[in-house]
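A quick write-up on the structure given underneath.
Every protein chain except one is present and positioned as in the full complex.
Going in written order, the chains are labelled A, B and C, and every chain counts its residues from 1.
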Amino acid sequence: MVDLSVRIGDLTLQNPVTPASGAFSWEYNDVIDLNRLGGLVAKTICREPRLGNPTPRMAETEAGIIQSIGLPGKGIQYFLDHIVPEYAKFKPPLIVSASSEDIDEFALLASELDVPDVDVLEANISCPTRNTTGGNFAMHEEHTRKVVAALRAATKKPLWVKLSPNAGDIVSVALAAEEGGADCLVIANTFLSLKIRTDNFRPALGNKFGGLVSPALKPIVLRMVYQVAKQVKIPIIGIGGVTKAEDVVEYMLAGASAVGIGYAGFRNPTALVSIIDDLERWCDERGIEKVSDLIGAVRDDDMEMDTLAAASIGV
Amino acid sequence: MVDLSVRIGDLTLQNPVTPASGAFSWEYNDVIDLNRLGGLVAKTICREPRLGNPTPRMAETEAGIIQSIGLPGKGIQYFLDHIVPEYAKFKPPLIVSASSEDIDEFALLASELDVPDVDVLEANISCPTRNTTGGNFAMHEEHTRKVVAALRAATKKPLWVKLSPNAGDIVSVALAAEEGGADCLVIANTFLSLKIRTDNFRPALGNKFGGLVSPALKPIVLRMVYQVAKQVKIPIIGIGGVTKAEDVVEYMLAGASAVGIGYAGFRNPTALVSIIDDLERWCDERGIEKVSDLIGAVRDDDMEMDTLAAASIGV
Amino acid sequence: MWPEPCQKYSNSALRIDDQDTYPQRLVGEFVGLVVSNDWANAEYKHMVVRVHPKALEAYAGQMFHLLCPSPDGAEVWMRRPMSVYRVDRDAGCVEFLYKTEGRGTRGMAMLKAGDEFNIAGPLGKGFSLKPEWKNIVVLGRGVGLATLAPLAQLARNSGVRVTAILSARSPEVLMSKDYFESLGASVVTVFDSDGSSAVENVETILEGLIADSAADAFFTCGSARLLKLTQRLGKARGVPGQVAMEQIMVCGFGACYVCVRTFEVGGVKVLKRVCRDGPVFNMQEAVGW
Partner (left out) sequence: MWPEPCQKYSNSALRIDDQDTYPQRLVGEFVGLVVSNDWANAEYKHMVVRVHPKALEAYAGQMFHLLCPSPDGAEVWMRRPMSVYRVDRDAGCVEFLYKTEGRGTRGMAMLKAGDEFNIAGPLGKGFSLKPEWKNIVVLGRGVGLATLAPLAQLARNSGVRVTAILSARSPEVLMSKDYFESLGASVVTVFDSDGSSAVENVETILEGLIADSAADAFFTCGSARLLKLTQRLGKARGVPGQVAMEQIMVCGFGACYVCVRTFEVGGVKVLKRVCRDGPVFNMQEAVGW
């Protein structure tokens, strides 16, 4: 039977399937056995209590949804007192996503989260719906380097950094995060988007802009994972449009060590567990002994192609 | 009956529905009456003959396709001698898309295209599949300003500039194009993407990377059109995921003066004409007298929202 | 070369006779079989779905989250929440009463007997009856009736008397009167068509019930006007109450915070999740519909 475990730095995940931050909570234990997951990823928390964005917070689009939640939460103290203990009841490592618009506050939050039951700090520097212009650290390599370095200094936990697909040059931002001291890159957050209702001419979301979430986006994010994996040395977690075991394989071939899943768990609450089951079967049917052998195993060095056309582009 | 005409600078289009470059040719007259269209948009031409990219050039994805054609063509002379006359048989203005990686060559091409039967030069500075890294002028505001200025100097035709959705800061690039002398912005080209086959671990396209085309992407491009329309004075043509009349309305509400359509014409060869018919009906049913009244008419200044949540984000 | 995958979505939902490999679960993703799906009137359909026994644990006020088939060839990307209208334990079925609105419910309306239907639930916190409540008043309109119907059943099982005030545009589109009566409720119908559904008239009816000690608690769903009325009257006369609220939902598990509504608790405004903190809330805390 295949060994599904993967290593992210010093941490071992029992399998490469994790939920995506904001699309998951311990409450999913009502429907799936959380102990089956590769990791538990808490919704992004902010230091101060926040109510989040105005409703409606979701609207369906051509092929997916746009959403704008605005990181609601009851603040760090409530999180440590009430939410961390909920997650601590389960075996998989707890990855805590955190966010702030202010570097000093962010570092303070990171140090406050440096507690035993938290296994990983995931820095969400890429939430497109935090403020109405959608700006965030991960849009710029300099901002990324700075905030990651500050977080690195503030915590001894493994530091994962979640990047934005809205950045024009994802490779430079990724390299900046690596230089800043990230242990792992999470690629990517949602795509800044807008829907206008043609019945009343108004934006469909209370917050106007929202993040697009759709299986349709997987080829874009996969391209980013592939490009970044060729340049950085740290592991990557691919997030975007995973709905089946083959999507996990595709991200791993592109260079990801694990994946995160949001949308598929909304569509099928049992999706994460069945994707793990399917991935095991997929590997077993093909005699793959370690799923980690798939990481970066894309065959891009010996492309078969129509020779004439190839010649025309000088390949 | 509604007046469907729109003005793009000094040019009047009889309606706001045009095909997207590369997804159209005069050969579509076999199935629809080209004289119905707002404009005729030729496939991007390059100065020298090119064979284009290796096959396969298209692969289906979760919700759409990725494609990588590589701008094949027989060069400028053949284009002027054989293709322009084909388009000249029809009434709507001819928009010629052109591309080059070299600014001087691009300017030369622009001047060569300054002939009577060509009505508009559309500068494709955003083809993601022209070379394997996907780089193009429209990724950077400086490059954009330079190339647009050179083209501006080379032609007296209206100059439309097609931008890239892969740029991180579309507004800056748009402003640079406007400063460079663009008469209209075409937003946007395709999203750089990758698909890896899980049966043989190889990229699905001969060129590895391809441009993602999908109705799913409309909310991203719509957001870009909206953001850019708030900042520039020149008109915008929205391209991405238009499949029905309401999508034309949505782009116009966001600030576009017209739209371009690719995918929908592949799915339904008669789509462009039926979208024009539907748009006319849509306006008539609502007593809209001029479709141009819809341009930028989004009601974003008096958002109705849950007051408490609104307060929490300081709106 | 290995075969290309065929399945777009991985799925291990429980079918009717499946062994549950995770019996601790409170909520299931079920593949049920449609037994019937008939029109209740011109706008509403009534669907009966046979499901895995676990799904029958649903109680009054809870909902299922439905994966609706496509009405038009294009995928329906999000589930749609729907209250449990009735649980028929003997037949192994859950039932829904729903209005055909947009793409999701139009797709649902196309399902025929024998078709599979993927439903997740039961979700949320339903109605609760305090032991001291012997006579309750249920006020519903439109979709709200679907949500309130199982409350009448719950009341009957608990020996609580129910007065049901059913509001509708006109007698033709009134629904569920027979069903409420079969559950032993005294039904009062009010209509827009004859003016009897006007707030002042309903208020008079409620005042009468309070005077007769037949209103230990108010329960409402489906009408902002009825909510405001019962809130005001309840506050004035000390009648407690519960309201079932709606909001656009994504996850259904309390994770995503899409489905929030504003409430006022002890003078402080807070947001609560319809899917997990509700859909049934303390009527006096609700701020607007």
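By our rule, a residue touches a chain if its C-beta (ideal position, glycine included) is under 8 Å from a C-beta of that chain, and two chains touch if they have at least 3 such contacts.
Here the structure is a predicted model, which means the values were calculated and not measured.
Chemist: Please identify which residue in C:G28, C:P69, C:G222 or C:G241 touches the non-displayed chain.
Modeler: The single option touching the absent chain is C:P69.
Chemist: Taking the full complex into account, find the residue in B:H82, B:K156, B:K230 or B:R286 that is in contact with the omitted chain.
Modeler: B:R286
Chemist: On subunit C, where is the contact patch with the chain that was removed from view?
Modeler: Within subunit C, the residues touching the omitted chain are 4, 6-9, 69-70, 72-75, 102-103, 106.
Chemist: With the missing chain put back, which residues of subunit B would touch it? List them for me.
Modeler: 22-25, 27-28, 30-33, 43, 51-52, 55-65, 67, 69, 72, 214, 243-246, 264-271, 273-275, 277-278, 285-286
Here, only the chains that are shown with their structure count from here on.
Chemist: Which chain, with its centre taken as the mean C-alpha position, is closest to the global C-alpha centre?
Modeler: The most central chain here turns out to be A.
Chemist: With centres defined as the mean of C-alpha atoms, identify the chain lying farthest from subunit C.
Modeler: B
Chemist: Just how far, in Å, is the C-alpha centre of subunit C from the one of subunit A?
Modeler: It comes to 35 Å between the two C-alpha centres.
Chemist: Can you work out the whole-Å distance between the CA centroids of subunit A and subunit B?
Modeler: 31
Chemist: Can you list the residues of subunit C that touch 2 or more other chains?
Modeler: 2, 5, 8, 75, 260-261, 271
Chemist: Subunit B: which residues touch two or more other chains?
Modeler: Only 62-63, 198, 200, 306, 308-309 qualify.
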